[in-house]
Structure formats: structure tokens, C-alpha cells
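In what follows, a single structure is set out as C-alpha cells and then discussed.
Only one protein chain is missing; all other protein chains are in place.
Showing subunit A:
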């Protein structure tokens, strides 16, 4: 057949181009995907390892922890313990996808469908990404951050910068505004303003540190609690309120905070993002084959990779390492389509949209409006639970055995759904630690409080407090249920 896009498996640039066009047509006509323009970049395995080390970001500031990450991963890769991802995609506009040069043409086709159209559409349309990230500004902002931090290293020395970054990284997971939409990033604006801001910050008398006697008649009392409400964003709080932090250190905290914020939605939508991308590539590959553009051999090779990716090992399998987000996400999206196209009696009881002739609308709705936790809570169907043979296990500290709390039967579906949603929520959220007060009139200590009941790793917490102390400049206390940790650690009695 002369119509095949390719028959042997070597990729070439003209072929990549032809395949991308064919996929774009299907994505638009059949799946109505709205995507950012694509920028496909062919890279080597070494470059892929680089990208891994910097969380996939194409530009990033330098820090030893990224070097460590790379050392670990390249070691694993060389020993054959870890395969590299076939692709990596960045939430940016244009949307950058990396294609590994080792991939066969079939794999490149799969990767383009998966990343450049699946993930790309997800980035552009999912409410969470729309709300929390700015695809257009990110690359510029990263470049600004890299430049800024390099300049700081020159001016203030590498060690001083590393200290600040270490501390900022330690509390970065507690540096996210979960309830407020962050301001959009703009590198140009940042760069124009940073020097100005730095000067300003240095001169500014921070309101909370005003120790002049209150103006007569004004009702400022020494008993006022600052902050007036507990603050969950530790990075932000320190950046704005630390008594003696130099301007450039505040700027670095800000950079770490902005980048963490940008990455936040990815951790909240892993199952959906991968599930949707798999759903898209699955549809596109079949459609290409159906149109006579791919050979049967290509389709078979695709199946081999696809099944490997969406495979869920059982809990007692040696390969088991938790729920595979690709498997769960793909199963749910496929199931949404099935519930529309061929609903069973059970589906009609569980889902109001069962039998909707417009399955694509339902898929789009699910892709746009949810994050993993709510997605599972909304769409995890009894059929998928049965297919995956899900069950839940309960552990009570003082009991000698685990208890099976629910299995995939009528009595257990609801429980499993909720338990899984909770598990997803917990694993993507750091312990809830908030700033409750600052001793403004006394020794300026900072008091934090753990707001949730989750057991905290105390040793880690103690070390993290050390970093907080480094930034804050005065003692830092953390109240946990029945004890208080302090940094720096008080000298022992003897």
C-alpha cells in the first residue's frame, strides 16, 4: 500500500512531520482537542537524563540536588534497572515534547499522539492547570530564575546561595497557596522589578517589626496575634516577614515558591493526565490504522508498548510499586466512553450520564473539571474496580493483623472509591503545618503548628526546622499534638 506513513521502523524528520500532520487531523476532527502549538524536540538519552534531573524543565537554575538526582538515575539507567521514559512533555506554550532519538518510528508516533496531543490538550484545558499555571510565561520565567540565581552566586558566593536554596527546597512542599490563584508569571516584569523590589525591601520597615510605641489612641496592643490567621504557605510567610533576610534571599524564596506552584497541578492530576494521554494515543493509533496509514506490524508494536505502560501488577507481584496512574487513568477514561456507548444496568444506577450518545462531551468534561481525588470519587466505576480486583486493607497500630475492609463487591464499591480518593489526596499533600504566631515584642520566635493528625516524621521535622531557623533568624517552634520541636535544638541539660 502506498498510503502507509511508514513501513520500516527508522524515523526521519520528514516522517515525523507527516505523522504529526496526520495525528493533528485526527485530534482535531475526531477528538476535538484544543491544544497549544507543538514544539517537538529530538534529544539523546543523555539529554533525557538531564531533563529528568530538573523535573523535565528545559531551563533550570543549578543546584547540587539536581546533580544528585542525575547521578542516581544515570547509575540506574546504566545498570539497566530503569528504562527511560519514551517522552517528556512540558506544560508551556508552545508545548515542548521531547522525543528520544532511540525510539523507533512507531514509538515516535505513539509519543507524539500521547504527549504532543494528549498531555498538551490536558495542560491547556484542565481547570486546575488553567487556574494555577501560566504556560505562556513559564519558559521565560525559568530563564529569568536561572539568570538571577547565577548572578547571586557571583555576587554573594555559591555557598550562600546554596544555603538559601537548600532551606527553600526543604519547605517548598509547604510553599503552595492551595486556596488562592497565584499571580501570573511574567519574566520581563520580574526582571524589571527585581532590583527595585530588592532596594525597596531592604529599606522597608516591616510593619510587624515596628517597635516604636503605638501612637496614642491607636488600638495596637502588644497582645495582638500576628498573623491574625494561621498561614499555610511557609515560604511566602518567610519571604514577606522574616526580620533580617536580605533582598536577594527573599527573591530566591520567591523563585522557588513560583516554580513549586507551577509544578503543583502536575502532582494533583497524575492519574488523569496520564490516563487522558493514554486514551488519546489509543484512539489515535487505532484511527491511523483504520485509515490505512499504519501497517499491522506497527499496530502490533504499539500494542506491546501500550500494554506494558498500562499494566497494573498485582499487590503480591514483585513488580508492584503502588497503583499505576497510567493503568488506573486509562481504565477510567476508557470506561467513561464505554458507559456512554454500551451502558449496563449497573452503570445506569451509578452514573447519570450513562447512555449519553455524545461520549466525547463526557470525556472532555471529565478531563476539564477534575483532579485525581475528585476524578476517582466521581468516575471510578464498579466495573473498573472489578477489573483491577481492588480491595482495601486496614492497619490498626495495636492489632496483630491487617483487616480487609472492603473488596470489589456491592458492599465495598463505595468504600473502595472513597478510600482510594483519600489515599490519593494524602499522598499528594504534605503534612499540614502552618504559622500560628510570631512573638513580635519578645524574642521574635516563630511558632508553627501541625494542623492535621497525620503522624509526622520527627527527625525530618527537626532538620527542616533547622532550615526554617536559618531563614527566620530566630528560634522556631513546632507544636505537634503532644510535644514541641524547637530549632535550634536547646542545649542538653548537662
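By our rule, a contact is a pair of C-beta atoms (placed from the backbone, for glycine too) under 8 Å apart; a residue touches a chain by one contact, two chains touch by 3 or more; residues count from 1.
We take it that contacts and distances are computed from a predicted model.
> I want to check something: the complex is missing a chain, and I'd like its UniProt protein name from "YeaH/YhbH family protein", "Bifunctional protein PyrR", "Na+-H+ antiporter subunit protein" or "Multiple sugar transport system permease protein".
From the choices "YeaH/YhbH family protein", "Bifunctional protein PyrR", "Na+-H+ antiporter subunit protein" or "Multiple sugar transport system permease protein", the unshown chain carries the UniProt name "YeaH/YhbH family protein".
> Return the single residue from A:17, A:30 or A:154 that touches the missing chain.
Missing-chain contact among the listed residues: A:17.
> Would you mind spotting which of A:7, A:65 or A:131 touches the chain that isn't drawn?
A:65
> Decide which residue listed in A:155, A:348 or A:394 touches the omitted chain of the complex.
Reading the full complex, the residue touching the unseen chain is A:394.
> Determine and list the subunit A residues touching the chain excluded from the picture.
Within subunit A, the residues touching the omitted chain are 13, 16-17, 20-21, 24, 35, 37-44, 46-47, 49-50, 53-54, 62-72, 75, 94, 98, 101, 116, 158, 162, 166, 169-174, 312-317, 320, 323, 388-397, 400-409, 411-412, 416, 419-420, 422-423, 426-427, 430-431, 433, 454-458, 460-461, 463-464, 467.
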